[in-house]
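== chain A ==
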Amino acid sequence: MQSEVMFAGFGGQGILLSGKILAHAAMEEGYEVAWIPSYGPEMRGGTAYCLVVISDKPIGSPIIKNPKHLVAMNRPSLDKFAYAIKPGGVILSNASLIPNPAGRSDVDELRVQTGEIAAQAGSAKAANIVALSAFVARSGLVQLKTLKHCIEEEFSKRPQLIPLNLKAMEAGIAAAQKE
Partner candidate 1 sequence: MSKVLMKGNEAIAEAAIRAGCLNYFAYPITPQSEVAEYLSWRMSEVDGVFLQGESEVAVGYMIFGAAGAGVRVFTTSSSPGISLMSEAISYLCGAQLPAVFVNIMRGGPGLGGILPSQADYFQATKGIGHGDCRLLVMAPASVQEVVEMVMTAFPLAEKYRNPVMILGDGLIGQMMEPVEFPDHLKSEPTNKDAWASNGIDFRKGSKRNLVRSLFLDPEKLNDNNLELRAKYERMKREEVRFEAYNTQGEYSVLIVSYGTMSRVCKTAIETLKAEGIEVGLIRPQTLFPYPEIAVREAARKSSCRAVLCIEMSMGQMVEDVERCVQGARPVQWYGKCGGDVPTPEEIIDLVKRTLSPM
Partner candidate 2 sequence: MAKTFQRPRAMFEAHTHYCPGCTHGVIHRLVAETIDELEIRGRTVGIAPVGCAVMAYNYIDCDFQEAAHGRAPAMATGIKRVRPDLMVFTYQGDGDLASIGMGEIIHAANRGEKFTTIFVNNAIYGMTGGQMAPTTMPNQRTTTSPFGRKTEEVGMPIRVAELLATLVTPGYITRQAAIGPKYIQKAKRAIRQAFQYQLENRCFSLVEVVSTCPTNWGMTPQEAIHWAEEVLLPYYPLGDLKTPHDQQSKEKSCKAK
């Protein structure tokens, strides 16, 4: 089984980091993983995206035309990638910045007010962790305890940020269940 998750948004929204935490969590659970970023000048302020491939076999092509899932943090990202998502996948869209749904009936679309939820948890900057956690809770790609461990590890060099991000994680999980 192979799953692919596209994380997309503006540069600065923590897109690459969300993908990295998921890839790390999947690796911890024994999966083969690959994290492929978009790179180049468009990273500064423009669209940033990365693709995380998770598989129980060695990963062949790291280039995926039709990923299984999408986490879209802004409207251009949803517009750009929503059509490509495989039927049956999860599309998490950031309702704080995206007014309309993707309009696909063959996917599981989850709209989460990541900005507001993160602000309530302590800082709007943790919107990416809200989105990631809601996505993981809905897709079940990795266990929530592994996710928690990897968030802690990611912020281990700035431990003052751990409580905020764990709060954002809990709020994201709750948001996925509410939907």
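Simple rule for what comes next: a contact is a pair of C-beta atoms (placed from the backbone, for glycine too) under 8 Å apart; a residue touches a chain by one contact, two chains touch by 3 or more; residues count from 1.
Quick note on selection: all candidates are chains of the complex that A comes from, given by their letters.
What you are looking at is a predicted structure, and each value in this text was computed from that prediction instead of being measured.
Within this complex, the numbered candidate that touches chain A among 1 or 2 is 1. Looking at the complex, you find that chain A touches candidate 1 at residues 20, 23-24, 27, 32-37, 39-40, 59-63, 65.
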